[in-house]
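Dropping a structure here in C-alpha cells format, bear with me for questions.
Left out: one protein chain. Kept in place: all the others.
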Amino acid sequence: MPALTVENLSKTFPRSRPLFGKAAPGVRAVRPMSFTVEQGETLGIVGESGCGKSTLARMLVGLLPPSEGEIVIDGQAPGKGDPTEFGKLIQYVFQDPNSSLNPRKTIRQVMEAPLKHLHHLPADQRDARIREIFATVSLRESFLDRYPHEFSGGQAQRIGIARALAADPRIIVLDEPVSALDVSVQAQVLNLLAGLKARLGLTYLFISHDLAVVEAVSDRVMVLYFGSVVEIGRADSIFAHPRHPYTRLLANSAPVVGRPLTAPEQKGTELPDPLNPPPGCAFAGRCPKATEICRTDIPQLRDMGEDQRAACHHPND
Amino acid sequence: MTRFLKLLFRNRLAGIGAVVMGLILALVILTPVLPLQDPYATDLGARFKGALQDGHILGTDHLGRDQLSRLLWGTQLSLLVGLASAFAAALIGSTIGVIAGYFGGRTDNLIMRAVDMVMAFPYILLALAIVAALGPGLLNALIAVAAVNVPFFARNIRGIVVTLAGREFVDAARLAGMGHTRIILTEIVPNVLPVIVIAMSTTIGWMILETAGLSFLGLGSQPPQADLGSMLGEARAALITHPFTSVVPGVMIFLIVMSINLLGDGVRDALDPRLKSGALSRPLPVTTVGREGPIPAATDDLLAVQDLHTQFHAGSRIFRAVGGVDLAVRPGECLGIIGESGSGKSVTALSITRLVASPPGVITGGAVRFREADMIGASYEELRQIRGDKVAYIFQDPLSTLHPLYRIGDQLAEAIRVHHKVPKDELRKRAITLLKDVRIPNAESRVDNYPHEMSGGMRQRVGIAMALANEPDVIIADEPTTALDVTVQAQILALLNDLRREKGLAIVFITHDFGVVAQLCDRVAVMYAGRIVETGPTQAILDAPAHPYAKRLIACVPELGHGRRELAAIPGLPPAVDDLPPGCAFAPRCDKASASCCEGDVPLIGTPPRAVRCLYPEENV
Partner (left out) sequence: MGSYILKRLVSALPVLLGITVIVFLIMSLIPGDPATAILGSYATPDNVEKLNRDLGLDKPMVTRYFIWLGNMLTGDFGRSFSLNRPVIDEVLERFHATLILAGTSFVLCAVLGILAGTVSAARQYGAADKAITFVVLIGISIPSFFLGMMMILLFAVDLRWLPVSGMYAIYGGGDLPDLIWHLIMPATALAAVATGVVARLSRAAMLEVLRQDYIRTARAKGVPERRVIMGHALRAAMVSIIPVLGLQAGFVLSGAVYIEIVFQWPGIGRMLVDAILKRDLLLVQGGVVFVAACYVLFNIAVDVAQSLLDPRIKT
C-alpha cells in the first residue's frame, strides 16, 4: 500500500464576483494531478515561484480544502480540509522556522500542543515524550523553557521538525525546509532529516527550488510548472536526462562551478497570465521546440522510458 | 514588568505624564475623604468669588458653589466615564476585529461592511443621534462615545489579526489539532494584546475629551451633577466677565488628556519591538563617521577599501559588522565577495559610498578610496556626485528597491538628470536606449510602465539599467539574483557578464552562492564574521582553498549531477558579531584549531594575489 495516493487533485481560487454579471473563472493554482508516494520514499517537488507547490503542500496536510480530487494516506481518506484529521497522519515543516513558532509561547508549550490535542496524552506522559523527541533531534532540554526569538534559524528549524514528530505522523511535508538557512547549516538539518527517516520509517515530500538539494535527498522528483506536473522520474536520472524542455532549462540554469556563463534561453521568462491561461501547453511560449499543436492541445503525462513520465508533445531524447 | 517600566521611563516625557497622572489619580481617590465643601451647596450671595477668597481655594461658580470641590468630584466623574467608554469600546471592538480577521471570508466581509457603514458617519453625528434617541445624560453619552469608537478598534485589530492568521505558527497550531476557539485564545490574542493596549493608551485621552465635549454641549451629565465638560459649559456664559471659572475645569481637562497622551506614547514605544532595535529611526543621507586611528594612505587602485570598520550601535551593544576589511578593484575586473548571513559582506558593500543606515550604523575606521579620493571623509555633496555617476549599485530585491509610484522611465531619467544637464526629450531617448541595453523587449512601451507591472526578472533588468545610466566606473551588485528564480538568475548573470565585457566595467559582486562566483568573478574574497579570511583568483581558491572555513564551505555546496548523497555541514554556528572571540572567529567550529588560534589577531598573509588569515592553512599560499 502506498503511503500517499493523490487522485485528480486540483485547486481553483474563485475570483470575487463583480457587481454585475457572472463571476469570472477562478485562478487554477493546481491543475488536476495524480501521483503516489511509496512507504519510506522521499519525493522531491521542484518548481519556480507561481508553480503551485505551496498550494499543493497546503492541500496535502489539510490546511486548504481541495476543489476536486482525493487524498488517501495510509489507506485512509481524512476529511476535506480538516487539519485535525490530517494531523496524526501527515505533518508539515515550514519554510520560515521563526515565523512558524508563536513568539509568545515557550518551546514546551509549542511541543505540548500536538501531544495534548492530537493524542490526548496526560501531562506526565507528555513530558517523557517531549524529552524522547528532543533526544531524537539532538536538542538540549534546557531549550524547552525558552522563547523562539532566542534561537538561530537552524535551531528553530530543528524545533519545527521536533514539533512535527510529536504528532507521530507517517508522512512529513517539508516545504523548503532549508532555504532560509545558510549553506553551512543546511546540511546539518538535511542530515538530521535523513537520519530520522531511516530510524522512524517516515515518508517525505520534499519541496524546494534548489535542484541540487532535491537531487541529493530524493528518491524521485516531480517537476511542476504553472500548476501542472510536467515531469516525474528518478532523482538520479531526471536532471541528467530530462525529457521535458522545462526540466532541461531548470537543470541548465543552476549555477555550476566550472560551467561557462551563458543564458540558457534568450526569450522572455514570463509565466503565462494565470487569469488568462493559454489553451495549450503552458510552457509553449518559452519553449524552443514548440509547434502548432503545443499552442492548442494540453499535453498529458505519459511514460517515457524507465520510471520517467513527462507531459510534452516533443520530448527530448 | 520591571523591564516594561524601565523602557517606559526611558522616555522622559512619559515619566512626566506618569507623575502628573499619578497626582491627579491620588487626588481623585482621596476626594471622598478630603475636607471639601459640599459641591452642590449653592450660595447666591457668594457668586464668582476669585481664588483664595472666603475659604474657597479656587473660588466659586455662578451659583456660589465651591470650585475646588466641584473640580475634584468632576474630575473623578470624567475619568470614570472616559475609562469606562475606552474599555467598553476596546473590548467590543477588539472582539469584533479578532473574529472578522481570524475567520476572514464571508464573516469578515459582513462584519467589515457594517463597520464601514458606522464609519461613514462623521463620528459626532452618530454620537448626537444616539444621544438624541436615548436622551441627554451621562450614561447615554458614555454609550454614544463607546459606540462610535468601536469601529476604530475593530478595524485596527482586524488588520493585525489578518496578518497573524496568515502566519505559519497558526497553521502549525491547526496541524497540532487545536480548534478555532483555542487558537484564537492562545495563539492570536496574546499576540494582539500589546496592539490593543497601544490603541487604548492612545485613545483614552481622546475619549475623555469626547465625553467632556458632549457634557459641554449640555448632552452629557445633567445638573446638579457635573463633570469637567459640563462645568466648562456652564461657566461659558460668564466667560468674558468671569474667565477664571472657565479656566479651572479647562486646564484640568488639558492636564488629564496631556498626561494620558504622554503616558500613551511611552507605552507605545515600550511595547513596540521595532523601537527597541532602533529600527524606527530614519536613516541619514550618509553613514555617520567616527574614525579612530590613522587614515590609510592612498593607493593607485580604481576603488580601494582600506582597513574598513563599520559597527552598529544598538543601546549598549556594539555589533562589529565589518572589522577591518581591505579590498581593491581594477578597471574591468569582477571581484566577488562571498559569505554567509551576518558575515558583513553587504555592510562592506554599502559602506563604500556610505549607504549603511545610520543610526545605528557608524563607520569607525579605515578609508574607501575612489581614484585616490577618500569617500569616508568626503562631504555629502562630494559623495552625492560620485553616487550613481561614478559608483553605482544594484540591489537585491528588485520590487522593493524601485519606487512604486514612479514610471520606470522617469526613474531612469532621474538617475541621469541629477548628475548631467540633459534636455527632456533626450532623457527619454536615453532611458529607452538603456532598457534596450539590458535586453528588455518593447522598450518604447515598457518605459512608461510602473514597477508593479513588470516581472521580477524585468524589474532587476531595470535595476541594472539604472546602475548603467551614467556609465559608471564601478558597479556594486549586492546579491542581485538572490530574490529571483533560477532560470531568471541565469539570464541576469549572463547579462551582467556581457555588459562588463562590452563596457569594461569593474564589478564588486556580493553573493552567498559559490556557483555564481565561480561563473562570474575573476577574484574572490571570502568573508567570515566581518573579516576577509581568504582572497585570491577564483579558480585558485575553488581548486585549492587554503582557509579551513573556505574549504569546508565549498564542500557544503550541493551541486547538481552527483545523485543522492550525504551532504557536508559545518558543525556549530557563526559567532555573534557583538561578542566575537579573541583570535580567529572560526576557531570554535574548526577541527584544526589549537590554543594559539584563540590568542591575538591572526593576520592575512600570503603572496599576492592570494592571502589567507589562518595559522594552519590547508595550502601554503
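Lettered A and B in written order, each chain numbered from 1.
Everything that follows uses one rule, which is that contacts are C-beta pairs under 8 Å (C-beta built on N, C-alpha and C of every residue); 3 or more make two chains touch, one makes a residue touch a chain.
These numbers were taken from a predicted model, which means no experiment stands behind them.
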Sole contact to the chain not displayed, among B:V162, B:V197, B:M258 or B:C598: B:M258
Options B:L7, B:A172 or B:A212, residue touching the unrepresented chain: B:A212
Contact partner of the left-out chain, one of B:F395, B:Y528 or B:Y549: B:F395
Touch criterion as defined above, residue of B:P122, B:G293, B:P441 or B:G563 at the omitted chain: B:P122
Given B:A90, B:A378, B:A415 or B:I492, the one touching the chain that is not displayed: B:A415
Residues from chain B at the interface with the omitted partner, ascending: 113, 116-118, 120-126, 128-134, 136, 205, 209, 212-213, 216-219, 232, 236, 239-240, 243, 246-247, 250, 253-254, 257-258, 261-262, 279-283, 285, 353, 355, 357, 380, 384-389, 392-393, 395, 397, 400-406, 414-415, 418-419, 450, 452, 466, 469
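The definition used in the following text is that only the chains that are shown with their structure count from here on.
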Complex interface listing, chain A residues touching chain B: 48-49, 58, 61-63, 83-84, 86-88, 91-92, 94-96, 99-105, 110, 113-114, 116-118, 152, 154, 160, 163, 166-167, 182-188, 190-191, 194, 209-213, 215-219, 235-236, 239-240, 249-265, 268-271
Residue ranges of chain B in contact with chain A within the complex: 167-169, 171-179, 182, 186-187, 190-191, 340-341, 441, 455-458, 485-491, 493-495, 497, 512-516, 518-520, 542, 552-553, 556-571, 573-574
